[in-house]
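With one protein chain held back, the other chains of the complex are shown just where they sit.
Our next item is chain A:
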Amino acid sequence: MPASVLWAVDLFGRVYTLSTAGQYWELCKDVQMEFKRVSAATQCCWGIACDNQVYLYVCSSDVPIRHREEAYENQRWNPMGGFCEKLLPSDRWSWSDVSGLQHRPLDGVELPSPHWEWESDWYVDENFGGEPTEKGGWTYAMDFPATYTKDKKWNSCVRRRKWIRYRRYKSRDTWAKIPSKDDPKELPDPFNDLSVGGWEITEEPVGRLSVWAVSLQGKVWFRRGVNSHNPCGTSWIEMVGEMTMVNVGLNDQVWGISCEDRAVYFRQGVTPSELSGKTWKAIIVGRESDRSHSGSSSSLLSAGCFFGDEVRGSGTESAPSDTDASSEVERQGPEQPFPKESLDDSRNLKGSLSKGPEASRNPEQNMENACPAESEGKAPEASSADECHGPASTPAELPWTNIDLKEPKRVSNQPAAGFPETTGLSSLGPFPLGMEEPYGADDHPLWAWVSGGGCAVEAGSVLKWFTVQSGQSPSVQMLSLSITPAQTAAWRKQIFQQLTERTKRELESFRHYEQAVEQSVWVKTGSLQWWCDWKPHKWVDVRVALEQFTGHDGARDSILFIYYMVHEEKKYLHVFLNEVTVLVPVLNEAKHSFALYTPERTRQRWPVRLAAATEQDMNDWLALLSLSCCESRKVHGRPSPQAIWSVTCKGDIFVSEPSPDLEAREHLLPCDQMFWRQMGGHLRIIEANSRGVVWGIGYDHTAWVYTGGYGGGCFQGLASSTSNIYPQSDVKSVYIYENQRWNPVTGYTSRGLPTDRYMWSDVTGLQECTKASTKPPSLQWTWVSDWYVDFSVPGGTDQEGWQYASDFPASYHGYKTMKDFVRRRCWARKCKLVTSGPWLEVAPIALGDVSIIPESAHADGQGHNIALWAVSDKGDVLCRLGVSELNPAGSSWLHVGTDQPFASVSIGACYQVWAVARDGSAFYRGSVSPSQPAGDCWYHIPSPPKQKLTQVSVGQTSVYALDENGNLWYRAGITPSYPQGSSWEHVSNNVRKVSVGPLDQVWVIANKVQGSHGLSRGTVCRRMGVQPREPKGQGWDYGIGGGWDHISVRANATMVPRNMSREQEAHGQGPVYC
C-alpha cells in the first residue's frame, strides 16, 4: 500500500498533513494562506481559506498536467497564387478547429485560467497518422471536408495543417484560487464548507473528482469538469437541496474532530458489511515539530515543515545510511517550495523556474529568489534554509496582510469555541506565523478540521497513529531497499560469524565420525488430478508420490511418481526432478492447476498437467516440488544480477540463471534446457539490467521495483527470504459485450437473427459471456466491482455506451446512422488479486512500459547512475533519476516532452533511446548521455510501410521493433554518425514481444509454436546465429512455453570467456558508439 496523507487544519488556520507511513504532522509547503476548511483527494486538496475563497492545492508530481490545444490552418489552391489563405465564401474559416466549424485563430486561443501556462509557442505538427509529412506539415484533399492525405495530388484543391501548443498546469504545491460564483446583485454568500470525493465511481474516467461546497446560507455548489487534465474544473453549478458536512475516506472510513478535546478521531472497524464501525479512536501521535522541539524548534517553525526532515535527520540518532539520504531526496522531489513569497509571486516564480530559460527574462524575480533557486538543485541544509527564509518570515512582510482578514485573536483561550462547524468563520482567526509560538510542546494539539478523502486505510491494515511512537520513522525503513538497519546490526553479524566458527570447531576434524541419525527416504503422497495423455483428454484422478533420497554427502535426489488407472490396469509415470525445467501455475478459471516441463516435454509442447483440490493443496505441492528442483540444481536465494526474467500470461514471474554457454558461439545450450524458477508476485512486464536493478509493471500499471528478496506468494517458509517480501496487489478488468439488433417494430432488442452471435459475448462474438456466468480469469482473482458500461472503447460510444455498425462483425462507431442495424456495448468488471513478493511499489505514477540501460558484465559501470526510461500509462515519456544498485527505485521522474502519447521505450547501450508512439511510428532521442539524461530532441523514424509499430528493443548496437501484426523488424544502417539508421528489414513474423540484450542477443515470445504433441501459444525463443557481422541471425531455438507473455534478457551479459576476446575484437571493427 503506498503512503497517502491525511490533511488537517489547526485552530490557527495552518494546514498539516499526516502520512500513513509517518508519525508526525507535517506543515503544508505553502504556508501563505490560513484555512478553515480542507477536503483532500490523493493528488490534491481543496480548501476554503479565511478570505472565504476556495483554493486548490495540487501536489507536485514529476509528470506535468498538460493539455494540447489544436488549431487548423486551411488553404485553397487557386491558379494565380497557388495555395493561399483566400478561401471560397462557402469555405470554412482559414483558422479553425478540426471540424472547420469554429473560428480559431492562434492568438485567440487563451489559457483557461491564470493557473495554466504555455509550454511553448504554437508549432506545426508534421506528424500525420504516424507518418512524417513534408516540411510544413500540410495535408491535402480535394475539398473541405474530406479525407486528407499527406501527398499532394493533381486534384488536391485544398490543404490544411495542424498547429499544436501545449499548456501546463503550473500552480502546484501552492494554493490556487478558484473563482467564486458571486452574483454582484445579491448579498455575498461566502463558502462555508467543502468536500471532495467520488474518485471510486467506476463509470467515470480515472482522475475525475466531485467537488461540492456549501455556502454560509446553506447553498450547495458543485464544481464542474474537475479531472486529471483540468484540476481546477471549469465552473460552479448550484445544486438543489442542502448538504451537511460529510467526510468519508476512500474505503468508507470516517474521520472527525471531537468538540470536547478537539482531537482527531478515526472511526475504526468500518468494513463493507458493517459500515457504522465499532469505536471512535483518537489519533494521539505527536506532531513532527513536537518531536524535535528540544533541538531546533524555532528554525522548524520558521523554515516550514519542509526542512523539518533535515532537522530531524541530524537531530535524532536514527541510523543514518546511504539509503536514508536517498529516501530524503525522494520525498523532497526536484521542486522546492518557496513558502515565504507572496502568493502571486510564488506562482510566477514556480512557473518561470519550471520553464527554465524563460526565468532569466524576469531578473527582478530571480534576484529576489536567488536563495531558494540555488537550493533547488541540491538537498537543502537546514541552516541555509533558515537564512533564506528567516528574513521573509517577519509578520510585516507576510503577503496575506493585504487580504481582507478577520482580526486575529486567540481562540484557544475561548473554551466555548464549540464544534468547528458552528465556529466556522468567526472564531478561526489566522495567526501570523513565526510571530510567537502559539503553544508549548507539551500541549496536545487542537484541531479545527480533518479530511480523510485521500487517505487510504485498507480494512485490517494497522496504523501507528493510536500510540505514541519512538524510534525511526517507518517511511525511512520502508524505502531503504535490501539493507535494513537490523540486517547490518553487529549482533547479527556476530551470530553468523560465531555459528560458522562453531561449525568449524565442532565438525571440521570430526567429519569421519558416524552420524547418529541415518538419512532415509522421505515420501510425500497425495491425491491430484492429471490431464491424461490419451484422447479424449480429460482430468483423471491420480495418486502422486514424491520420493526424496538423501545421500551421505547430503545431496538429494527426488522422483515424482504419478499412479493412474487405465482400463482397470494400474500404471504410473515418473519424473526425475533434476530434469524438470519449470513448474508453472496454469491459467484456469475452474481448477488449481500447474504444469511440469522437462526439455523433452517442452519440445513436445505437452507438459504434465496436474490439478489440486484446493489452492492450499496446490501451493503446498508447488512449493515442495519447486524446492526439490532448486535443491537438485543447487539454485538458492537471490537470483544473480545477470538473471533472465520472464512473465507468464497469468502474471507469474520466472527467473533463470544464464549459464555461460547460453550465448556461446559453438555448443550453445539449447534454450529448452534452461531451468526456470518462480518468484513471488504478480506482474505484466519485467525489465532488468546486469547491475541487479529489476523493475516490473502490474496489470493495473503500478510500477514495482525488485527488493532483492526471493519467494513470497505461494512460496512460504524455507523457499522464501525472511525480509524484503511485501504485500502486492493487482487489478484488472474483465470485458464482455452486450449485442443488439434493430427490427422495425421494437427497435434495438436483444433478439438477434438465428445466425447472429450470442447476445452476450466476448469481443469476438464467438463465446457466450453473460454477466452471471463470466468468472474472474483465475481462482486467485476476486471481483471488486459490479459490472459497469465501459465508455472508453476505441471508436467512441453514445451516451449509453452503445457502438453501432451495419452488421456483426464490422467496424463500430459511436453514433447511430440510418444504415446501422446492430449495436453493441462493452461491460467491464474489475477484479483484484492479492499476493506477496520481493517487490516494492514505485509510487505514484502508473507506467505502460519501462526500460533499463543494458550494461556488459565487464564494463566499468560502478558508481554512475543507471539510466531508466519509462512510458506512463497516459503515454508520457519519463526518465528516472538517481537509480543505482543501492537505490534501485531511483529518486524522481524527469518528464520528456512529446507531441503525442507514446507506447514503448527502450534504452540500449551507449544511451541510444528509441521509442514507439501510440500511432505506430518510431522515434529516436538525440543526445542522451549521463550528463544530459533526457537528451535534447526526438527524431521521427517512419514505421515500416503500412505497419504500426508497437514495441522497440535496443541492445548493444541492434535495434529491433515489433508491429501490431507480429512482424519483427531490424533497423539497418545504424552507424555512430547516423544512429537513426536507414531502413527497416523484416526478420520474422509470429512474434509477440522482443527483448534484445547487451550482447545483441535477440529473444522473443513467439505467438504459436507447433510441437510433436501439441501447439503452444506464447513461447520463449532465441534467435540463432546472431553475430556481429550477422546481427539478424537465422532461425529460432524454441524454449519454454506456452503461456509466456514477456521476457527480458537485458541483464545477461554472460559469455564464455574465450569468446569474449573474439567478441570484443569483432566489435572493435564494427560500428561502435562508445
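A few notes on this one:
Quick note on the criterion: a contact is a pair of C-beta atoms (placed from the backbone, for glycine too) under 8 Å apart; a residue touches a chain by one contact, two chains touch by 3 or more; residues count from 1.
Please note the rule applied: contacts and distances are computed from a predicted model.
UniProt records the chain missing from this view under the protein name "Autophagy protein 5", selected from "Autophagy protein 5", "Mitochondrial inner membrane protease subunit", "Exosome complex component RRP40" or "Regulator of G protein signaling 7a".
In the complete complex, the hidden chain is touched by one of A:Gln604, A:Ser721, A:Ser785 or A:Asn1007, namely A:Ser721.
From the options A:Arg68, A:Lys153 or A:Arg505, the residue with contact to the unseen chain in the full assembly is A:Arg505. In the full complex, chain A touches the omitted chain through residues 462, 467, 469-471, 489-492, 494-496, 498-503, 505-507, 509-510, 513-517, 519-520, 522, 627, 637-638, 716-718, 721-723.
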